[in-house]
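Moving on, here comes subunit A:
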Amino acid sequence: MSFAFYVVAALTLAGGLAAVLLKNLVHCALALTVAFAGLALLFLQLDAQFVGFVQILVYIGAVAILVVFAILLTRGSETPKSSEIFSRTWLAGLVVAAAVFAVLGWAVLQAAPGLPYATVAPMVTVQEIGAALMGRYVLPLEIVALLLTAALIGAVIVAMHEKEGAR
Partner candidate 1 sequence: MLEKADQIFVLLLHWLVSFLPSNWQHVASVVLCVATIVLLYPALFAIAVLLERKGLGRMQNRYGPNRAGPFGILQPVADGIKSLTKEDIVPFRADALVHFMAPLVLVVAVFMGFAVMPMGRNMVLVDLDASLLFFFAMGASTELSIFMAGWSSRNKYSLLGAMRAVAQMISYEVPLLLSSVVIVMMTGSLSLVKIVEAQNHYSWGLPHWYVFTPWGLAGFVMFVIASMAETNRSPFDLPEGESEIVAGYFTEYSGFKFALFFLGEYVGMFGIAGLGTTLFLGGWSAPFAFLGWVPSWIWFFAKVMAWICFFIWVRGTMPRLRQDQLMNFAWKFVLPMTLVNLMVAALWRFMGEGLLRWAVCSVIVVVAYAAMGRVEMRRGHLGPRSYRYAE
Partner candidate 2 sequence: MLGEGLLKGLAETARNFAGSYVSKERLTTVQYPEERVAPIEAARVFPFLVYDGADWEAGLRCVACQICEKECPPKCIYIEKSKDKKPDYVGKPQIYPARFDIDVSVCMSCQICVEVCPFEAIKMDTEFELATQDRFGGLLHDRKQLAKSNEYFHAIHPTEAAEVDARLDEEKAKVEAKAKAAAEAAAAKAAAGAAPAAPPAAKPAEKPAGGGE
């Protein structure tokens, strides 16, 4: 638990809090990005380079962009003046949040005894991740790869599909 960890953790928490508390939707999305970046930094701090970079690539590069895109395309960047931070269905939201938190907390507590408390230098390099993916986890990897390739080819075919007369 170094000083850097506290800084990054505070940044992540602040980003997450801002994402739910800010009024402007785009600000929320940007704050969410800060939270993603903080998470990536936490991964990097744990020497999990691969996960950290993938976190940046996927979450900041794709998910965050998708979120802002969706916001802009669906409702514009204007927020209604009178909107409250708390929505009317806050009770349901609270229940869901509490449930998620409970599950996560339970999972962490279950796993905690097995984990070493001191930070150890992780042994897992990218190469080992690759080897594991190609060896032990080859079947799930292949299934996911097939699925994604199919999706990609499907996208290309959808794009290629031409309506008659349209130009």
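As a selection rule, all candidates are chains of the complex that A comes from, given by their letters.
Assume a residue touches a chain if its C-beta (ideal position, glycine included) is under 8 Å from a C-beta of that chain, and two chains touch if they have at least 3 such contacts; residues count from 1.
Everything numeric in this text was worked out from a predicted model, so none of it was measured.
Visitor: Which one touches subunit A in this complex, out of 1 or 2?
Guide: Every other option belongs but stays apart; subunit A touches 1.
Visitor: Which positions of subunit A touch candidate 1 when the two form their complex?
Guide: Against candidate 1, subunit A makes touches at 26-27, 30, 33, 49-50, 53-54, 56-57, 60-62, 64-65, 68-69, 72, 77, 125-127, 149, 152-153, 155-156, 159-160, 162, 167.
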